[in-house]
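Here it is: the structure, laid out below.
With one protein chain removed, the remaining protein chains of the complex are shown where they sit.
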Amino acid sequence: MLSSKRLLQADEGRRQFQWAKGHMPALLLAKQHVDKSEGRNLLSGLRIGLCLHISKETAVLVEAFHSLGMKINLVAANPLSTQNPIREYLSHYLKVKVGGNKFESVRDYRHDIDKLAKTDPDLIIDDGGELHVAYARSKGNNCFGGTDETTSGTTRLLALQKKQMLKYHVIPVNEAQTKHLFDNRYGTGQSSLDGLVRATGLLIAGKVLVVCGYGWVGKGVAACARGLGARVIVTEVNPVTALEAHLDGYQVMRMGEAIRLGEIFLTCTGQIDIISRGHFEKMKDGAIVGNCGHFDREINISDLKELSSSSKRITEYVAKFGLGNKSIYLLCNGRVINLVAAEGHPPEVMQLSFANQLLAIHYLARHRDEFARDSPRVLVFPREIDEMVSRFALSAFNLTIDKLSPEQLRYSESYSC
Amino acid sequence: MLSSKRLLQADEGRRQFQWAKGHMPALLLAKQHVDKSEGRNLLSGLRIGLCLHISKETAVLVEAFHSLGMKINLVAANPLSTQNPIREYLSHYLKVKVGGNKFESVRDYRHDIDKLAKTDPDLIIDDGGELHVAYARSKGNNCFGGTDETTSGTTRLLALQKKQMLKYHVIPVNEAQTKHLFDNRYGTGQSSLDGLVRATGLLIAGKVLVVCGYGWVGKGVAACARGLGARVIVTEVNPVTALEAHLDGYQVMRMGEAIRLGEIFLTCTGQIDIISRGHFEKMKDGAIVGNCGHFDREINISDLKELSSSSKRITEYVAKFGLGNKSIYLLCNGRVINLVAAEGHPPEVMQLSFANQLLAIHYLARHRDEFARDSPRVLVFPREIDEMVSRFALSAFNLTIDKLSPEQLRYSESYSC
Amino acid sequence: MLSSKRLLQADEGRRQFQWAKGHMPALLLAKQHVDKSEGRNLLSGLRIGLCLHISKETAVLVEAFHSLGMKINLVAANPLSTQNPIREYLSHYLKVKVGGNKFESVRDYRHDIDKLAKTDPDLIIDDGGELHVAYARSKGNNCFGGTDETTSGTTRLLALQKKQMLKYHVIPVNEAQTKHLFDNRYGTGQSSLDGLVRATGLLIAGKVLVVCGYGWVGKGVAACARGLGARVIVTEVNPVTALEAHLDGYQVMRMGEAIRLGEIFLTCTGQIDIISRGHFEKMKDGAIVGNCGHFDREINISDLKELSSSSKRITEYVAKFGLGNKSIYLLCNGRVINLVAAEGHPPEVMQLSFANQLLAIHYLARHRDEFARDSPRVLVFPREIDEMVSRFALSAFNLTIDKLSPEQLRYSESYSC
Partner (left out) sequence: MLSSKRLLQADEGRRQFQWAKGHMPALLLAKQHVDKSEGRNLLSGLRIGLCLHISKETAVLVEAFHSLGMKINLVAANPLSTQNPIREYLSHYLKVKVGGNKFESVRDYRHDIDKLAKTDPDLIIDDGGELHVAYARSKGNNCFGGTDETTSGTTRLLALQKKQMLKYHVIPVNEAQTKHLFDNRYGTGQSSLDGLVRATGLLIAGKVLVVCGYGWVGKGVAACARGLGARVIVTEVNPVTALEAHLDGYQVMRMGEAIRLGEIFLTCTGQIDIISRGHFEKMKDGAIVGNCGHFDREINISDLKELSSSSKRITEYVAKFGLGNKSIYLLCNGRVINLVAAEGHPPEVMQLSFANQLLAIHYLARHRDEFARDSPRVLVFPREIDEMVSRFALSAFNLTIDKLSPEQLRYSESYSC
């Protein structure tokens, strides 16, 4: 039985869950679609393992699987991103097994993932690929399909495929247009700035803010930062993307130059060592560094620690490092700031990503026999799901759009001028 | 002696105070200016009563007065805006008398203000005019000067002056260019959006957000909302300001029309009843209403309660009201969202406002005898202070600008073409 | 009798005039207001001298005066800004005396102004103050009132007043809110970028564009440049304005630094020698310099010529100067680019400025006797005109706004909290 404190948390979590659910109609439409389909019972009784950020939006996805009769085992996709009231809500009211705890140790966090892999579920949803990797290394062979939520996950899945370590077909949900064009851009954009402001309390207007990486996440972060008055510098390794940033009006330069100019640095690359030893040495006194990517390896914290003669916590999410006579401030211990210092993506964005997740899981169940005959691979994201979600999203946002007339359709396939 | 919990809070408050102080060099320059002036001792021993939001930035101002030898009595300018760790810090480490408590009752809040008025201090700093009004109604006659921080305060001071109820000269700090052009616009802009996002967790992009009033606050709120992707509608009563909003690319219309279109409403007027009975009746289901103005009278909450058949708390700062078969969500009980749901203005902005406050208080002390001979009035904001603060601010933001050459100066006063 | 070529031009001019008139309803409302007022006949028979840019919008103002029975004498306010079809239209169809000719010599241009001053009109409208100065130096004493259109004019009128050289009361129309907040910002902003693009044909996105001066004109130019994707640097001499630019997200620095970074320079200051010898020497190869201010003294062209070993015309509005092994490109010979390379402010903006002009001239006629008793001075812009124009403008832009209720009015004057 829950302690009264945990019960209070569970009730708080329920209220947050309901608030989020009210803003995720596209996910509910996807759920209704499954309910009305022929394969409506395919998921019932299956065991699904989820490694996701334990947020109010995730709770809405979990509830959908729950009401489809699935057995759910949920662990956190980051040791700092768990919203405890949501954990209590899921655990107490839906009786879902939930690992994860805000501020848990990295060891506990990894242990939860490994433990989940070992339960050998039927299906896996992951965010970042750690659970997929853990499963690939486990002895499990029951799982028949998986999905992943993010760019980092896609990278890892392709690597597993290349090494022939995949044991099941995987749908990389991040590749859906209705995922990466929206979640990665508008979701991470707003919530990263939200995390930055909550962590530091500082004014964005007038700040020199360096956005490392101008992929969909970087584009969103740069746009929101500029929208709040920052002067944004972009660093890139991809020439086409760098040109886009330049013509979007941002200053583009090498990290080696930007490092001397920036007041705030946000890494958005999915890479390692974006900010490392040589960079810390050249930074201005007072510089602030934070990470918007999935893993905590974009900022090399070991380097920072080695260079520093002192360190102390300033506020909950700000740590100060002393290097000679300058100070550098690290946010959220290098972990993804929108989920650690703020609450992650807003529900309006997550409804698209999670509608894709729900339909992708259903798709895997519907094609189970067919896929069982092939060797496991990373699938191309099914166009039919993307289109369905885009229609649900229009409805969720109350948008109505035009249709091509038969003459226009014909014209679009003709060579008449 | 403080309980260990309060001591922990005091330490937390000290860390926040230090973080803020590090981002308020213009206020420190103003303090140094006073320290180096002939009148450096004029403030020592005087009793000052402050009615301000009890935030980390206010703590930096309080410390400045403290180190100038003043006796300080501080109360909250809003029953919901007090940051308790700061209260504990000031109380424990600086031994300042502090009223105010996050979530205190309105009755306690008002009582603190009245009590402070009755101590009959030598000088008064207010934010919104409530302390000035309380003093005007008290029997006090010792106070020889005051200031106020905000547009609402200026309005009340002018009304007191008109009724010949002023007992001392007042400097309306809001009238400083270096105050209202920055604090009201960039400060309230960012922090109101911050409050909105913290309270609701919703996506701003794509939302129809109605900004009521396009003064400096409304301009800032509209700009930040657009910067995050909102579609902003502006309502106004001033034709010139309405034209500005129109040509700034916002949709301008009467409240009677906007009320049917808005998904989020933010009042920025300093007026009463901006959203009242007839408006609630016409709103969309799910509409969210919040206030960015000083007082909680912009949204008529009595009307909302009377119209509602049910109400309940959804999250800490969101309350749901049921009207027939629609719901309306009220933020922060109608009180100023940036200070209630977020942390108020960032320190970089408050350093300008509070540098003006510090210098204005010093100015009142320097001209004490002179003013004693006149009948009390609301002063024109002293140009010399505004100029001094603008120079300190340039230095704080690390900006260097050009100077007119003698030839250019001459040209600017000649009629040669 | 007009040659057939000039007749064709007159017809072209008439079409342009009609197009403009259709987009200037606020000016027509101002005209109707005069027609319906008691003083409707006060202007009839009076001689008015106008020194304005001879554009389609000016033609609409001229026609208004014409239909009020005034005798009109119009000369150009810039040797390069005259739109010849408009000159022909006014001359042929309205029988107005018009000086000015696109590409006329500076000598002819000045001669026209002097000649107009010598006709000793009853009223004078000027743009920049040159006609006022010429009149002040003439023997004329018949003129009983004047107005001026622009910041440069206000400066000159105040200088004339200080030297006691004013012979009549003057209304500085630029001081109207409904003038400088709109014409100077949105009008000059769009049309200066228009001029820049027409003159050069270059892409604005990604360019480093230096805006010298962040007054209303600079604010408009910077906003439009950023809106088209430029990276804007601002230079200023006023600290408050510099801070605004900084927090608006522009890079602010001294001219001495900006000069090394800029690819395009636009002067918006009303000052002399903003770009002079030392600047040309430090500029990048290929830099482009243009002026958005009234007079052609912001860029010191003599300095440029002295430094150059070669010069040649590249396109109609671009001249190339060779300095050692670099080239600098000068636009429009240093004259105001929006009127020289493009067509000046759009009619929607000019309707506000010219409604103010029309009502200001009428105001001078209505108060003629009263003013005759005072010594001539620069008047404060009459608030009643500003308010009237703002109402006409709302109507012109099809905007309806709210009114304060009696309770709100009362609240705005009370000290109740």
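To keep things simple, chains are lettered A, B and C as they appear, and every chain counts its residues starting from 1.
Keep this in mind: contacts are C-beta pairs under 8 Å (C-beta built on N, C-alpha and C of every residue); 3 or more make two chains touch, one makes a residue touch a chain.
Quick caveat, the model's predicted, so the values are computed rather than measured.
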item	value
Option from C:165, C:228 or C:323 whose C-beta touches the chain left out	C:228
Contacting the left-out chain in the complete assembly, out of A:10, A:50, A:80 or A:253	A:253
Selected residue (touches chain absent from view) among A:96, A:116 or A:133	A:133
Which of A:243, A:261 or A:323 contacts the chain that the document leaves out	A:243
Absent-chain interface as seen on chain C, which is shown	15-16, 18-20, 22-23, 56, 186-187, 190, 193-194, 197-198, 201-206, 223-224, 226-229, 286, 313-315, 318, 342-343, 346-349, 397
Chain not shown, touching residues in chain A	128-130, 133, 136, 152, 155-157, 159-160, 162-163, 165, 177-178, 181-182, 185-186, 235-240, 242-244, 246-247, 252-256, 270-273, 295, 386-387, 390-391, 393-394, 397, 399-405, 407-408, 411-415, 417
Contact footprint on chain B, counting only the chain that is left out	203, 205-206, 226, 229-231, 246-251
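Going forward, only the chains that are shown with their structure count from here on.
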item	value
Interface composition of copies chain A and chain B: same or different, split at half	same
Copy-to-copy rotation for chain B and chain C - C-alpha atoms, rounded to a multiple of 5°	180
Central chain (distance from its CA mean to the mean of all protein CA atoms)	B
Computed distance of Cα centres, chain C from chain A, in Å	53
Length of the line joining the C-alpha centres of chain A and chain B, rounded to whole Å	37
Overlap residues in chain B, where contacts from two or more other chains coincide	186, 397
